[in-house]
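Note that this is a trimmed complex: some chains were dropped, and none of the rest were shifted.
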Amino acid sequence: MSKGRLEAFSDGVIAILITIMVLELKVPEGADWAAIRPLVPVFLTYVLSFVFLGIYWNNHHHMLHAAERINGKILWANLHLLFWLSLVPFITGWMGENHFAPLPTAVYGSVLLMAGVAFTILKDLLVAAQGPGSTLAAALGDDTKGKVSLGLYVAAIPLAFVNHWISDAIYVAVALIWLVPDPRIESRLGRR
Amino acid sequence: MSKGRLEAFSDGVIAILITIMVLELKVPEGADWAAIRPLVPVFLTYVLSFVFLGIYWNNHHHMLHAAERINGKILWANLHLLFWLSLVPFITGWMGENHFAPLPTAVYGSVLLMAGVAFTILKDLLVAAQGPGSTLAAALGDDTKGKVSLGLYVAAIPLAFVNHWISDAIYVAVALIWLVPDPRIESRLGRR
């Protein structure tokens, strides 16, 4: 029951973030192609951020689905995750409007890194709360994808000042890692 | 249970889209009729987009109601649909503020077309997940309305550059096709 409200609140926040992000796509003045050409980098960043928020929603959904026990610390760890995700519309607008300039690109990676760290904290608290031998611990396994993603973000942040396209490529790569279906987890968690 | 969260998230996103769209109706400076006259095309586009989002919510609601099984691919197909719907406030503002100019009208149709394609993909994945002889497959039938709508969008996009009123009329026609009640589906799905 309490889990239900945690899920509902998180769904609400992520749903709002994913949609207010589109407000960064400012309606242009003109009605021709020239008017929307400057929006292309903002649009591409929007697509990337949409996918990242979608991945977080998906993973959050799966993780909470397998969890049975919640406590006060978990509520705060969840709010901590939502805090970093709440900065995504801001960094999306900033990176997009500055055509992937080094500093915004590095800050984009930093926010993704912090969100990844917050997700890991939430995951560890959830696993601890379920006790040993839980379905959740078994379903999550050793979380290789999560660790690789954090490592890639750590690399991408300084690389943004060397060549920001490398960092942008890393972000796309991380998104693809998570988008590729992972049938083992699905089968282990059974029908969802 | 998992279906519940998918529905809740989709409801959240569609509810937010349908309401932030109204932010495109910028509060005018003056307090007379002249001040709100320029808002008329934006308002009309708002009404049209509100109806389209309402149709999507309605159809999504009915389709998910008849579905029993969900999987990871369906979650992503649903996010894919929400992505295209998330562009509706942007295209509504763009088409409205440019008084239905050709390019915005064509882009409006393109986003509707992509949303329609995304809905079809979601529908096919849902039907496949339910297995043969499901209530859902029976309820959806051969989806004539869906196919006709996609065909009309495909026609409307190039026609916007011939005469944009034709395209606008087609969008209104598609909305009317879905607004007209369809008692056969209701009776087949029973009380909802």
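Residue numbering begins at 1 within each chain, and the chains themselves are lettered A and B in the order written.
Basically, contacts are C-beta pairs under 8 Å (C-beta built on N, C-alpha and C of every residue); 3 or more make two chains touch, one makes a residue touch a chain.
Here the structure is a predicted model, which is why all the values come from computation and not from measurement.
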item	value
Total identical subunits in the assembly as filed, 2 in place	4
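Heads up, the rule we're going with is that only the chains that are shown with their structure count from here on.
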item	value
C-alpha-based rotation, chain A on chain B, 0 to 180 degrees, nearest 5	90
Distance from chain B to chain A - Cα centre to Cα centre, in angstrom	26
Chain A residues within the chain B interface of the complex	7-8, 11-12, 14-16, 18-20, 22-23, 25, 27-28, 30-33, 47, 50, 54, 57-58, 61, 65, 179, 181, 186, 191-192
Residue numbers on chain B that touch chain A, as the complex places them	1-2, 5, 8-9, 12-13, 16-17, 20, 23-24, 69-73, 75-76, 79, 82-83, 86-87, 89-90, 93-94, 97-98, 101-104
